[in-house]
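Report on the structure given below.
Every protein chain of the complex appears in place save one, which is left out.
Let's turn to chain A:
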Amino acid sequence: MTDAPSRPAVEVRGLTKRFGARTAVDSLGFACAAGEVFGFVGPDGAGKTTIMRLLAAVMPPDAGSIVIEGVDAVREPERVRSHVSYMPQRFGLYEDLTVDENIAFFAELFGIRRNDRDARAARLLAASGMTPFRKRRAGQLSGGMKQKLGLTCSLIHTPKVLLLDEPTAGVDPVSRRDFWRILYGLRGEGVAIVVATSYLDEAERCGRLGLMREGRMLYCDTPSALKALMPGEILAIAAPAPRAARDVVASLEGVGGAILMGDSVHVVVDGAARRLGAIEAALAAANVPFDEIERIAPSIEDLFVSLLTEKAE
């Protein structure tokens, strides 16, 4: 990570938003420096989208402060708009306009000069492999390409802060890789990136992570530091019927949680060596076949499940 300057690009204190009786975001505080990627992870309804919308000044908070590039975003939302770019889950494109026309439209709203716009659009489109599609209507692009076009439109005014809400939901793996390559490039240019995601492989790419549940940030640290918090160890059971295997082991003593990961089950145990025998015996007794059980290093997903279940208890 680059050295953080003295003043963070985004600084949030005590941010609270209520919808009726429900508190969607509860006294949130965090900061994101220029050239940092800060990720919010958490299950649906944890308040991630609300945070992004508050930061984008689409709606006012009930309490707390947001300072972006030294400007109070709550009091002067208009002034921060030219520094900030917000890309919601589904970027609103004009499907009956071409790629170029969409870019030109958003550039014009930000008052970008034509020359600057053309140069920047060419570079962004090349980076995302979109150059051959410039004359195509946005409605005829694939989901991944639409999202890359959305990113291009979001970046046309060279924002200092980029807010991304589930940017790669429903996007194919190749486009997703392109997408992150562009984000890393922006990070190198000193853009502060705040991203909300429920893809945990995406979370691993962030410099720091905030773990959200029910509007509260439970943990906030680098992915590796968070993994060090991980209580217990992980056993991966490769099994032809992973669902059945999970059901058998989930209730065993010393098991903190069990989740499906492809065709294996990851089990959180208080000690791998101590519980291995009992798990093997239980699976054999229940007549659930398994290929092998090994101890693995925890991923963010394991960590996430373990930390959230632990806090809930």
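In this text, contacts are C-beta pairs under 8 Å (C-beta built on N, C-alpha and C of every residue); 3 or more make two chains touch, one makes a residue touch a chain; residues count from 1.
Assume contacts and distances are computed from a predicted model.
Within the choices "YdbS-like PH domain-containing protein", "Transport permease protein", "D-alanyl-lipoteichoic acid acyltransferase DltB (MBOAT superfamily)" or "Histidine kinase", the name that UniProt assigns to the complex's undisplayed chain is "Transport permease protein". In the complete complex, the residue from A:Ala63, A:Leu97 or A:Met261 that touches the missing chain is A:Leu97. When you scan A:Leu109, A:Val174, A:Ala225 or A:Leu260 for touch with the missing chain, the hit is A:Leu109.
Within the set A:Leu28, A:Val41 or A:Ala57, the residue that contacts the chain not displayed is A:Ala57.
Where chain A meets the chain that is not shown, the touching residues are 56-60, 78, 81-82, 84-86, 88, 90-97, 101, 105-106, 108-111, 153.
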